[in-house]
Every structure is written in C-alpha cells, then in structure tokens.
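For this depiction, one protein chain was excluded, whereas all remaining protein chains were kept in their positions.
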Amino acid sequence: MTTATVGKHDRHRLVEKLKTVNWKGIAGGLAVAAIPLAFISIFFLYPVGSIVWRGLAPDGTIDIGPIKRVVTDPDLRQIAWFTLWQAAVSTVATLLIAMPGAYVLSHYKFRGRSLIRAAVTIPLILPTVVVGVAFLSLAGPGGAMGVNLKGTIWIILIAHMFYNYAVVVRTVGGLWGHLDPRLEEAARALGANRFQAFRRVTLPLLRPAIGAAASIVFLFSFTSFGVILILGGARRVTLEVEIYRQTAELLNLPVAAALAVTQLLGVFLILTLYSRYQNKRSVTLNLRPSSEVEKRPVHLGQKLVLAANLLLMAGLLFVPLAVLVKRSLTTEQGLGFGYYTRLSDPGASSVLAVAPTEALKNSLTFALIAALIALFVGGLAASIVGYKKSRTTQWFDALLMLPLGTSAVTVGFGFLIALDSGILDLRSKTIIIPLAHALVALPFVIRVMVPIIQSIDNNLRESAAVLGASPIRVWREIDLPIVAKAGLVGAGFAAAVSLGEFGATAFIVRPNITTLPVAIFRLLSRPGAVNFGMAMAMSVVLMVVTGLVMLGVEHFRAGDVGTF
Amino acid sequence: MLEISGLKACYEDVVAIHHLDLTIEKGEIVCLLGPSGCGKSTLLRVVAGLEKAAAGVVSWDDEDLARVRVHSRGFGLMFQDYALFPHRTVEANIAFGLEMHRRPKPEIAARVSEVMAIVGLEGYGDRTIGQLSGGQQQRVALARAIAPSPKLLMFDEPLGALDRNMRERLVIELHDILTTLGTTALYVTHDQEEAFALADRVVLMRDGRIEQMGSPAELWARPRTRFAAEFLGFRNIIDVQTAKECGWPVPEGETDAVVYRPDGFEESETGAFKGVVVSRTYRGDHFVVRISPTDPAPDLLIHVRWQPVPELGQELRLTIDAESVIPVVGNAE
Partner (left out) sequence: MRRNLVILATLALVAAACSSDDNGSTESGPDQVAETTGDTSDTGDSVPAEPPESEVTEPAASSDVTLTLVTNDAFSGVAYLLDPFTAETGIEVDLIAGGDAGSLVNQAILTKDNPLGDVIYGFDNTFLSRVLENDIATPYESPASSVIPAEIQLDPTFTVTAVDFGDVCINYDKIWFADNGLAVPETLQDLIKPEYDGLLTVQNPATSSPGMAFMLATVSEFGEDGWLDYWSGLADNDVDVVSGWDEAYFTSFSGAGSGGPRPLVVSYASSPPAEIVFAETPIDEVTTGVMEASCFRQVEYIAILQGTEFEAEAQSLIDWWLSDAMQAELPLNYFVFPVNPDTAIPDVFLDNTIVPESPHTLDPEVIAENREQWLDEWTSTVLR
C-alpha cells in the first residue's frame, strides 16, 4: 500500500519536475547543435574512428598488443614525453613573449598599428618548408646569425613562437583592449603596485582569453610536424611525426592507431584541464569601447615599452619574413623582380602546371568557402558554448577543438577510408579541400566568438524576449549584430588557415588542384635556381595576400565593444 | 593638507590644466565642479598619481608627490562605474586595499566587517558583484575606498550612473559618512546640486582653470562670472548693453552682464521692468511666470509668490530688490 502511494507521489513529482524542464529550450539548443554535431561527426569522428578502429581491431576485436607496446616501449614513451613537454614549454614561452605584444597592440595608438596587427598574422599561413628555409638561413648550419640552433629545442621554441604570436596577440589582445582600465587604476589607488595590480586584477580577468589562446597554441605545438622535422633535426620526434611514419611510410596501422589514441587522450586531457580552468569562476565583464582603453604613448616609459615590443616583433616575426623577401628578390643579376616576372609569365616553369594567377584564384576561392563553412558551423557551435555554461556544452566545446589536436595523417587517412561511398564519397571531389580547411579552422572561429557571446548582457536578450521576440528573433536582433564582427575575425583566421593549408589538410588525398602552397611545394621539389627563386617569390605573394585579407579584417574592426 | 601649485597637465597632447593652484585642508570636502572637458577629472587623476603633471607641484603635508607612485600615496579613489573587480566577492573587493598594505588577516576581516556596517552592506559579503544593484555596487565601491583609511578620498563622478532619486539619497548618506569619518575628500562632479549638497568648498572649473571657488552659499549668493552663473543654473542673464537700453537697474563698477534673480521681483507701478505674461507654471509654493518685455530684451522668468497671480496676456510692471541684481563678468559663449 505504502509503496504504491509513494510511487504515485514520486510519479507526480516527476511529472511536476518534467513540467518545469524547458523542453522548448532544449529542443532549440539541440536544433542549433545538430549542424555542428553532424559536421564534426561526419568529417572528424567518423573518419578518425574508422582509421583507429581499423588499426586497433583489424579482425573486429580489439587487439591490445599495440597499445601495450606503445605504453611500454621506452622509445615511444620518450616520444610522447617529448611531445608533451615541448608543447607545454612552447605554450608558456609564446604566452610570455606575446602577452606584452598583445598589450601594446591593444592599448597604444600609433601610426601603422593596423598594418602591424595584420602583419603578425602572416606567419600563421606560411608553409613550414618555407619557414624552414628562412630559419635555417638565419640560425642553421652556416646561418647568418653565426649560431647553429638546428636540432636544438631553442629553434623549435622560436618557430612555435613565430607561428603562434598572432594567436595570443589576437585572442588576448582582443579582450584586453576592452577591459576597463579603471579596474587596474582602482587597484593601484588601493595600494597595489603595477605587478600586483596586473597579477591580482588584470590577469584573472584575462583568464578566458589566455586560456583560449593557450589551448590553441598548445594544440598547435602538440601536433607540430614540419617544424619538428625540418628544424628539430632528425633526432627530434613527436607523436605527430611518429604517427606519420607509422601510417604513411610503414603502414603499421595498429601502432599508428595506438599512438593516435595516445595523442587524442593527451589532447583531451589538456582540453579538460582547460575547461576546468575556464570554469573556476566565470565573470561577466563590463567591456569598454576600445576608445576608452587606447591611448597614444606619451611618456618615455610607454614609448620604451612600445619600442621594445616592436623590436621584438621585428626580430621574431619580420626578420624571417624579410629573409624570404630578400631571397625572392636575389637573382643572379643582383636584386630584382626577375622571379616575380617569371611568375607572371605562364611559360616560365613546367612545374607549376597552371598559371600562378590560377593558383592564387584557387587559394582565394577555397579560403572563402572554408571561411564561410567554418563561420556557419563555428558560429552555431559558439552560440551553444557561449550561451550556456554546462557540463554538456563543455564537452561539446572540447569535441570541437579536437581536430586541431589530432594527427593530420590520422585525419587524412581517415577521410580516405571513411568518406568513400555514396554522397560522402568526397575523395575525388573538390569540396573536400575547403571542408578539411574548415575542420581545422573551426576551433579558431569558436575561440574567437565564445568570449564575445559570453560578454553579451543577458538582460538584453531577456528584454528583447519580453518585447515579444522569439528565440530566433532574439538571436538575430541581439546576438547577431554583436557577434558579427567577432565572426568576421574568426573568418579571417579561417581564411588564413585555408590559405596556408596547415594541419590535417596537408595529408588529405585530393583532386589535383593547384593552390599557392601546393605550387610552392612543387617548385621546391625540383632542382634549379629558377624553381627556388620562384618558390620564394610565390611565398611572398602568399604573405601579401594573407596580409591583405587580415588588413580587410582590421578595417572592419571598429572601436566598439564586441570586436576583436 | 593637499597643496597644488602651478599645476599644468596634458591629456594626449592637449593641455587639460593650465597653471592651477589649490589647497585642501585636512577634513575638508572639496568638490570639483564643471562641465565635461573642463579638466576636473584630469586634476583628480594627477592627484591620484594616474597621470603625470607637465609642470607644477602636488604635495601632501609638504611632501612633494612627484616621485611617489600611485600605490604608495595612500589615497583612495572611487570611479563613476565603480571599477569593482568582477572576479572577487564583495568582501574580497573591500579587502583588496588592506591586502595590498599587508595587514594581518584578522585585522582585515575586522576592518571589512566594520566598513560594511558603515555603508550598510551587512550580510552581502559573499555576493558576487554581478548579483548587486547599482546602489549596492556604489556602497561596495565606497567601502573598498575607505577600508584602508586613506589620507585623501577621491571620487570621480561616483553617482553619475544612478537615477536622480537614488542619487539624492546617496549624496546625503555619503555626506554623513564622510563627516563622521572626518576624511579629507576631493569629489568630482558635473552636477551642481550634488556638489552643493556635499561640499565644504566648491571649485568651479572651466577650460583647465579655476573659474570660481568658495562655499556653496558664497557661490550661490555671488556668482562672479557669466559662465559661473550659467553653469549654476541662474536665469535672466542680460548683457549690460541691453539692460541699460531697457532702463533696467545696473550696478556700479565693471560688469559685462547682469543677473536678475527670479525671486527678487515684486509688482510696482513705477517698476523698471515692463512686459506681457506669456506663460505661467505652477511650482508648489510659487508660480514661474515668463514675461516678454516690450523693450528689445529677452524674456524674463519671475517667481511669483503674491496674489493674485498674473493672468496670461496681462501687462506687468515690476521692480527688483538690489540684492537680487548680481553683476557678472564675461561674455556669452
């Protein structure tokens, strides 16, 4: 009897509880989440799952042998350890060196700032082969600087800083440039010295942006491939390099799969730590228009800080780029535009197969499509992640970051065996190229947009809803205008990722379409002064195009809150 | 004692303060009043040490502050939207200054609850900043500023973001707290009512210079310049030339314009002021009547406390008592 009543009571309570659940909200959330979920499932989970499963369970049952081998083999453990620590050190070093840059570029008004802000992004897109040429001619054997850093951890760190400087400057500077300067002043007036004010007030408030930047830099360094191969010398091996060797060269899928699982676990561990760190305390910030934050450097101290940072950028970023420019202009007759003239003369080299303008057009088309896909999928995902903080959205967030932290070869070979039938048979379809780019660009878009979405005052949404706006309408009227510009910056990153074709995209089997990076690879795969010179010239073209894309983004970066 | 002498300061290459002298006695509450861009906030930031002076000396008890950094000055500062630390609780915000001064923990805890009691925030210690209303945030900011017992407490438009009712209530509370604590205070505002309600002395600023300075009563009784009169809300400011042409009373001495206080008028057959009533508005204990003089002068506003109240269209002839005629210098902008 009693039990029956209790049961009835419980059922009643359950019904009541179910009534209070916001079913409409959940349904709406799921509907918005469906597209990014489908995207990540089809273009990441399914392919990577397929190749890993094929490796671990060639006969349908899991063989733990290779996993055991990976865990016990001292060489492989050594590789995993090196991968982890070099990525951690790279992340810390990049943050340390780029934080002052982020401050200077977001707080000081000076002539040529937009140009510099655009220019620091250029390294991000340069193929590692080309960067390798620049770095080795500076600090390689017989390099111009007189020290041979090749094979040392130093040159790896410097290269990772070179590549990731912009990530920190953009992500952290974006928030920093809108942080109320009076917070730090209040702390100063309360007796905090500069360092205390920074450590106790500014740093905690920058936490979301620092976390976001750190996670991207870490993943980038964790899966570093070209930098390690070319600059690290043959003795330095990361998981990424080993997975490549086991998969592409030895076809040792079981070991490759076990390594890939190790890599994924490592990445997931880091992402979980990251989301814990982010979640410790979330604060709504009163973001200020950048006009309230920026000032012209007037005092000697400020000018020195600015000068020191510009000098650092010049040394770290622009000297290697200048080396490439100089190489592209150095002909046998002295300095000149000979290689550029050859680029515009379609008959100059047989290696390109197509006119350079065609390669440029292809690159730009792919960049545009990739940016649109990344923006659409990433925008939806960011609204979910940024709108509500819960365990589910955190998992979702971590999931969407994974492509950046997964071996390019694993993804590439996964595409090969998974996307092979029906409408998903994309192996010979052109669309596979921008799709792969979008997959890698997704984390950039999300990381740029989420902090902005989180900064939107919920009162705005609620008042819009009270005024009779449906959820979709609320999003369109309130969220969209505010996030649109952040989205644009995200799209800029996506376009840069696509133009540089880094990460997973390099190993994806694809139709023979010549893009700028492909053309550069081809030129560098042939002997001859002309090929080398033209490769350098083409790299400069790629640099200039990226610079222009980023300048375009700068142009839209008006001074109000909600822009990066 | 805060002494400012010959101070010049710039804000982004524009001179914001020209050669300014000002002394603030211990325990005095001084309000810097003026329109935006008059240099009052820059002055405050220089005193706080957030901006550098281009020339001149700022000293406290004869110690030149030029080489004393912001955090070592021992001053308190409260901003317009409070600049509360969003990542800290109410308690942790208030404790911040004490922590910076390396006070022992028990002392911090005691002082925090003491200060919270002063500002009426008991029981709010664990709240996060986002959970507070505007008025509560203002109290936290005040508590945070007074907790380390600053030698000088500075306010930069601290009530600017609140609505009128709240502002009026808080001004009174603030005044009580400041007088009780006996703190020396420098208060920046553009609202003359706020300044008059709080200050022992009001410093009216214009274009980086002190326009006029004095107790609220002095300023109210005798604005010296046309700008001061206009900014303090005086009406009926008439060019001397026009007044003379109309035959209105003009005091002796050098003056550029004359202020006729609206409540100094009374009806008189022989009055110098003639005009037709064009509007009248009821204001509780009096009527505000606008008359349009027949002479080539602008309309005048008159506070009418007598009966019968003039009708619309009625012709009036008025006189004014001598105390309500104030000469001011300076021309209209």
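Read from first to last, the chains carry the letters A and B; within each, the first residue is number 1.
Basically, a contact is a pair of C-beta atoms (placed from the backbone, for glycine too) under 8 Å apart; a residue touches a chain by one contact, two chains touch by 3 or more.
Note that the coordinates shown come from a computational prediction; the quantities given were computed from them, not determined experimentally.
With touch as defined up top, name the shown chains that contact the chain not shown.
A
Just name the one of A:L416, A:A484 or A:L551 that touches the chain not displayed here.
A:L416
Which of these touches the unseen chain: A:L136, A:I155 or A:V474?
Touches the omitted chain: A:L136.
Which positions on subunit A touch the chain that was left off?
Listed in rising order, the touching residues are 54, 129, 132-133, 136-137, 140-142, 229-230, 233-235, 241, 244-245, 247-252, 327, 331-333, 338, 346-355, 358, 362, 413, 416-417, 420-421, 427-428, 507, 509-514, 521-522, 524-533.
Everything below uses one rule, namely that only the chains that are shown with their structure count from here on.
For subunit A and subunit B, let me know how many angstrom lie between their CA-based centres, rounded off.
Averaging C-alpha atoms per chain gives centres 52 Å apart.
Along subunit A, where are the residues that touch subunit B in the complex?
Residue positions touching the partner: 180, 182-183, 185-194, 196-197, 200-201, 204-205, 207, 281, 283-286, 295-296, 298-299.
Which subunit B residues qualify as touching subunit A in the complex?
Those in contact with subunit A are residues 10, 12-13, 48-50, 52, 69-77, 79, 81, 83, 85-87, 96-97, 100-101, 128-130, 144-145, 148, 154.
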